[in-house]
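A single protein chain has been omitted from the complex, and every remaining protein chain is retained in its original position.
Here the chain labels run A, B, C and D in written order, and each chain numbers its own residues starting at 1.
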Amino acid sequence: MSGALGPEYTIVLGVFATMIMVMLAKNRTILAYWAALAAVVVSGVWTIILWSDRALPLSLYAQGVTVDGFSLVINGLVLLASAGALLIGWNDERYGADFPALVLLALLGMMVLGLANNFLVLFLGIELLSLPLYILAASGGYAESREAGLKYLLLGAFSSGILLFGLALLYGASGTMVFTQLGNSPLILPLAGAGLALTVVGLVFKLGIIPFHMWVPDVYEGSPLPVTSYMAFGTKVAAAAVLLRFLFFGFSLAVGWWEPALGYLAVLTMVAGNLLALAQKDMKRLLAYSGIANAGYVLVGISAHNQSGARAMLFYLLVYGLAVLAAFAVFTMVAGDRKSVSLNDLTGLARRSPWLTAFLTVAMLSLAGIPLTGGFVGKFYLLQAALYANEPGLAIGLVVGAMIGLAAYVRPLQRAFQAGDGAVVPIRWPIAGAVVVIIAVLGTIGLGVYPAPIVHIVNHSAAFDWLH
Amino acid sequence: MIAFVILAILALGGGVGVVVARQPVHSALFLIMNILALAIFYILLSAEFLAAAQVIVYAGAIMVLFLFVVTLLTAGKDDAEPQESLQGQRLTAGILAVLAGGGLAVLGVLFPSRSVPFGLPPNFGNLHGMGLNLWNQDFVYLAAVALMLLTAAIGVLVLNRPPREGPKPRVKEGDS
Amino acid sequence: MFLVWLLAVPLAGAIVTLWAPAKGAKGVAAITSFVALLGYVGLLFVNRAGVNWPWIAAWGVRFHLQADGLGLFLLGLNAVLFVVAILASSEDMGRIYYFWLLVLEFAVAGLFAAVDLFVFYVFWEVLLVPVFFLLTQWSGARGRTAALKWLIMNLVGSFFMLVGIVAVAVIHHQNGGAFTFEIAALSGMAIPAGIATWLFFAFLVAFWIKAPLWPLHGWMPDTYGESPAPVTALISGVLSKAGIYGILRVMMPIFLPQFRQFQLLLLILAAIGLLYGALAALRQTDMKMVTAYGSLSHMAMMALGIFSLTEAGILGTTYYMVAHGLMVGGLFIVLGLLESRTGTRTIQDMAGLNQSAPRLAAYFLFFVLGTLGLPGLPGFVGEYMIIQGLIQSQVVFAVIAGFVLVVAAWYMLRVFQAVMQGPARSSAIRDLLARQVAWLVPLAGLVVFIGIWPAGITSHAVPSLYHVMHFASQGGGR
Amino acid sequence: MIPLNWVVALGAALFAIGAVGVLVRKNPLIMFMAAEMMWNAAALVFVTFARSFHDMTGQVMAFIIIGTAAAEVGIGLAIIVSVYHHRHRLDIDEVSELKG
Partner (left out) sequence: MQDLVEILILPLIGAGTITAFKGIMPRRLPGIWASFLVAVSFVLSVAADRRLGQLAAHHRVITGVLWNWVTGFGPTIHWRLYFDPLSAVWLLIITGVGALIHIYSIGYMHDDPGEGRFFAYLNFFIFSMLLLVLAGNLAILLIGWALVGLASYFLIGFWYERPSAVAAAKKAFVMNTLGDVGILLGLALLYVHYHGIGYAHLFRIFDTARPGSAFFEWSAFLLYLGAMAKSAQFPLHMWLADAMEGPTPVSALIHAATMVTAGVYLMTRLYPLLRLAPFTHQLIGAIGAFTAIFAASIAFFQQDIKKVLAYSTLSQLGYMFLAVGVGAYTAGVFHFMTHAFFKATLFLAAGSVIHALAGEQDLGQMGGLWRKMPWTMASFLAATLAIAGIPPFAGYFSKEAILGQAYNSGHLVLWAVGVLTAGMTSYYMFRLFFLTFFGKPRNAKLYDHAHEAPLVMTIPVVILGVFSVIGGFFGSWLNGWLSPAFHQYLGASTAPLEHGPVFGTVVTVGLAVIAFFVAYWLFVARGIQPQAGTTRAPGLWMLKAWGMDAAWTAVAVNPLKWLGDAMLAVERAILAGVVGLADGIQAWASDLAPIQTGYVRRYALSIMVGVVALLAYYLIRIGFIS
C-alpha cells in the first residue's frame, strides 16, 4: 500500500485526534479546531505531493477507488471548503466542540466521492458526506436549523433510496459495480437505462439540480452560516466529482442517451435557479439559489462530455467555491450574533466597513461573471466546453442564466453602498474569518487576472484522453 | 414458487401496512413484518449471513429504536394522522409510484439479468464467505460503516445536548 | 512601453487614491490622469510599441496591446477627457469616486489598445463596474435604478458577445487553426453561413447596446440623466465610442461578408436611430436629455458611416468618434457646470443667463456648435466623410443624414437660446471661475485644432483601417 | 428455486410503496420508515442480482446498506426527537417555516 490514500487516512486520524481533544480538554474547544485544521493542512500538503508525483493513476481495493489527478484536485477543493468552514466557524461556541469532528467526517465523505470508482464507494461516500451534514444542519440550536436538518434528512434518505435502487438495477444490467468496467460489460440496455436514470437522480439531488433542488434553499437558510458555506462549496464539489466520474468513466460510450437529458436539466437549472435567486431577500437563501444556478453551470461541464468540460468544471468549482467562501465569511461577520443576513442588514455596509464591502463586491462580481474575477474565467472555460461539444444551447442557457442572475448579485452591492440610517455600527473582524475572506478574495482576483497556473493544473488533472 | 408468492404477499403486505396504518406503532410493526419477510428471502437467495444481519440489525436494533421513539414522542398524545392538506398530493404520488414502480417491475420481469449457469461457489453468502470478504478486501467498507456509526453517535450527542443559557453575544457590538 | 504606462498609471493611481486623504484625493487623481496624458504624448510622439505577453497559454490568450491608428486617438480622447472630467469633479466626492474614475480610465485604455479578443472582452466588461458604482453612489434619485439598467443591459449584450467570442475561437480551431483569440488571426476566417449570421448578431447586439443605438438604448436616458456631469461626459464621450470602436475593431475583420449581406438592414436601423434621436431631442425639455438624444443620433451617424462599408464612411467614423467624444464630453461638462449653478436642468426654468455668465455661455455655445456639426469644427469633418461614404453606397441615407444635420442645428440652438438668451428671468449666476476656464480653453483649443487639421488623425488611421477592412484586396464598398 | 425476475419486480414494488409512503404520510417517523423500506427494496435487488451473478459484491453492498441504515436511523431519530421535543403532533407539514 503506497501513500496514495494518505490524505484520506490523515483525515481519519484527524477525526480521532479531534475527538480526543474534545474529550481531554473540555473547556478548551479551540484545541479541537486546531487539530482539525492541522489534519486538513497535512492532508492538503500530502495531496499536493501526490499530485506532483507522476505515479498516477492508481487503482486500489479491487478498482474500488482510483487515485488520479482528478481525485487529487477534488481533494484539494474539498479541503479548501472544509478549511473555509472551519475558519468561518472558528471556535464559535454556538456550533459546539463537535463541529470540527463533523466537518472532518463530511470531508472524508467528500474525498471518498472524489476517489469512487465503484458503487460501494459511491454509496459510502454519499452517506459519509450526508450523515455529518444532517447533524451539522440541525445543530444550530434554533427551530429553523432543526427544520433544515429534518428536511435534509428525510429528502436525503429518500434520494439515497432512489440512488440505491438505481445502482442495484445497474448492477443487474451489467454484472459489475466498477465504473470502468460498465462500458465493457454487455449491458442489458433497458435495465441500465432505468438504473442510470435513478442513479443520476440520486446524484444530482446532492448537486441541487432543478427539479431535485428543493431542499437546497431551505436547508441553506436554516443551517448555521459556516455549515451553509460548507454545503454550498464542499457538497457541490463532491457531488459534481462523482457524477462526472460515474458518467465519464462508466457511460462515455453510451453518451447519446444521457447527455441531452443532463443538458436540458442544466439549462433549466441555470435559468430557473437564477430567476429564483432574483426574488430573494435573505442572503443565505440568495446564495442557495445561486448555488443551484451554479450547479447548473457545473452540469454544463459534465453534459458537454469532453475534456474541456471536465477541466472547466474543476476550474469553475474552484472559482465558485472561493466566491462563496468570501461571501459567507463576509456575511458571517456582518451577521454577528444573528442567524442570517437579509438585504436590509446590508444597508450602509460601505460606511460600516469599506473593506468588507470591497470583498463582498469581488465575491458577487465573481458570481456574476465579471472579468478580472475568477467567475468570468470559469464561465469562459465552460462556454468553450459547451461550444467544443457543439452544444450552443448549453452556451446560450449559460449566458441567459447569467443575465438573469446579475440583478440578484448586484442588488446586495447596491444596498451596501446605499447610505444607511442611524449611527454607524462598526464590525469586528475575527482573525480566522478575515483569513478566509482575504485568501478567497485574493484567489478570486488572482484567478481572474492570471488563471494560467490553475488552468494548467486542471488541464493536467482531467486528461481523460478517451474523450475528444 | 409458492414460497415466493407467500413471502411476496407478506413483504408487500408489510409494505402497504406501513403506508396505510393509522398509528405509527402499527407502521413500525408492519415494517418489522416486511423486514422479516425480506430476511427469509435472503436465505432463499443464498445470503444466510445477510439474513442474520437483517434480523439482528434491522428488526432487532433499528426497529426497536423506532418503536422506542414512537412511543416516546406519541405517548399521551392523539397520534391519529391528520387530514391530507396538500392538494393532489396523494393522487399524484399514487400515479407516480405506479408509473415508476410498475415500470421498473415490468423491466425487471422482462429483462432478467444474465444468470450464471453453473453452481454456486463454496461459502457463497454464508458467514464464512462474508467474513472472508469483509475482513479482507472489503474491510475498508466495513471501516467506513464504522465511521458512520461513530458519526451517528456524535450526532446524537450534538443534537440532544442541553440548550444553552440564552444566546450569548459572540461579538460585542458597539453602543448604538 | 508608453502603452503600458497608459494602463499602469491610472491603475496605480487608483490604488494610491484609496489611501489619500479625503480632500487630497482629487489632487492625486488629477495628477495621475495628467501623468497618463503625458504618457499618451509619449505614445504619440516617441514610441508606439505595444506589448504581447503570454497570459493564458493553454487557450492561446496573450496580453496583446497595440496602439494602431484605430485606437491611437481614442486612447488620446480617453487620456484627455479623464483629465478634464477629474478636474471638473467636485472635491467633496470622496476618494472612492476618484478611485472608480481612475479604474475606469484604466479599463477604457485597455479596451482601446486590446487586439486580442479575450483581452478586449475583459476590458469591455471591466469598464462596466466603475460606472455601475459611480451611478449607484454618486448620482441622482434614480441612480440605483440607472446603475442596474446600465449594468444589466450592457451585460446582456456582452454575454451574447462572449458566446460569440468563444464560438469564433472554437470554429477557428476546428477549422484547423490554432486556438487563439488574436483578432488578426481570426480575421477573414471561414464560418459556416448559418452560424456566421448568429455570431454576427451576437457580437452586434453587444456593440449596439453599448453605443447605444436605437432601439437598444434603454439604459441611456436614466444613465445620462442621473450620473454626475463628469461621469456623463465620460460615458457619452468615451464609453459610448467603445461600441462603435468594437464594431470596427472586432466585427469588421471577422464578419465583413455578413456586413455586406445585412448592409441594408443595418443602414435602415441606423437611419431610424438617426432620425429618432434628432426628433426626440427636438422636444425634450431637459437640457441634458437634449444632448443625450442628440448624442444618440450622432452615434447612429457613426454607425451609418461604418455600415456604408466605404473607405470614406469608415474613416469618417474613426475620426468622428474622437471628435464627437471631445465635443460632447465638453458639452456635458459645461452643462454640469450650468446645472450646479442653477440647480435645474429644465430649460423653461432658465433664460438669459448670458448676461450674468458670458464666459459660460461662450463655451456652451462653442460645444453646441461643435456637436451640431458646424463646418470648421471637427464634427463637420466626420459628418462630411460619412455622408460621402453614404453617397457611395446608398445615397438615400446621405439625404436622411443631411436632413438630420438641419434638425440638429435646430434642437441644439433651441437649448442654447432658451437657456442663455432672451430676457433674463432667473436670478444671476456665477460665471466660470478662472480655474475652470483654465481647462476649458485647452479642450476647446484641441477641438478647434483637430477641426482645422483633421488630416492629423485621418492620415494615421488609414493603415489600420486597411487592415480592418481588407479593402486593399477586395476593392472597396462598391 | 425462486424466480429471480419476480424478486426484482417485488423489489420495484416495495420501492414504489416506500416512495408513496414518503409522499403521503405526514408523520415523519413513518416517512422515515418508508424511506428505510426503499433502502430495503434496493438491498433485496442487490442480493437477488448477487445470487444471479454468483457475485458476493452485491451481498457486501446489501450489508453496507444495512449498516448505513443503522447509522442513518440513529441520526434521523435524534433529529426527529429534537424537532418534536416541543411540538404536540407529529406532523411534517407543520415544519414548513422555511420557504419561498
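Quick note on the criterion: a residue touches a chain if its C-beta (ideal position, glycine included) is under 8 Å from a C-beta of that chain, and two chains touch if they have at least 3 such contacts.
Worth saying up front: this structure is predicted, and the values here are computed from it rather than measured.
The chain we do not see here touches A, B, C, D in the full complex.
Checked against the full complex, the one of C:180, C:227 or C:354 touching the unshown chain is C:354.
Among the residues C:186, C:301, C:360 or C:407, only C:407 touches the chain that is left out of the figure.
For the chain left out of this panel, the touching residue among D:4, D:22 or D:56 is D:22. Interface with the hidden chain, as seen from chain B, comprises residues 86, 89, 92-93, 96-97, 99-100, 103-104, 107. Touching residues on chain A toward the chain that is not drawn are 150-151, 154-155, 158-159, 162, 189-190, 192-194, 196-198, 200-201, 205, 211-212, 214-215, 217-218, 256-258, 260-261, 272, 275-280, 404, 407.
Mapped onto chain C, the interface with the missing chain covers residues 148-149, 152-153, 215, 217-219, 221, 276, 279-284, 310-316, 352, 354-355, 369, 372, 374-376, 380-381, 383-385, 387-389, 391-392, 398-399, 402-403, 405-407, 409-410, 413-414, 417, 420-424, 452-455, 458-459, 461-462, 465-466, 471.
Here is the rule we go by: only the chains that are shown with their structure count from here on.
Chain geometry summary: the mean Cα position of chain B and that of chain D are 4 Å apart. Annotation: 42 Å between the Cα-based centres of chain A and chain C.
Centre-to-centre separation of chain C and chain D, using mean CA positions: 64 Å. Within chain D, residues 8, 11-12, 15, 18-19, 32, 36, 43, 45, 48-49, 52-53, 60, 64, 68, 71-72, 75, 78-80, 82 each touch two or more of the remaining chains.
Counting partner chains per residue, chain B has residues 104, 107-108, 113-114, 138, 141, 144-145, 148, 151-152, 155, 159 touching two or more of them.
Only residues 12, 15, 19, 61-62, 64, 92-94, 96, 98, 101-102, 105, 108, 112, 120-121, 124, 127-128, 131-132, 134-135, 138-139, 141, 149, 165, 169, 172-173, 175, 186, 188, 190-191, 194, 336-337, 422-423, 425-426, 428, 430 of chain A touch chain B when the two sit together in their complex. Residue ranges on chain D touching chain B, taken from their complex, read 2-21, 23-27, 29-30, 32-34, 36-37, 40, 43-45, 47-54, 56, 59-60, 62-64, 66-75, 77-82, 84, 88-91, 93. Within the complex formed with chain A, the chain C residues making contact are 54-59, 96, 118, 121-126, 128-129, 132-133, 136-137, 144, 147-148, 151-152, 155-156, 159-160, 162-163, 166-167, 169-170, 198.
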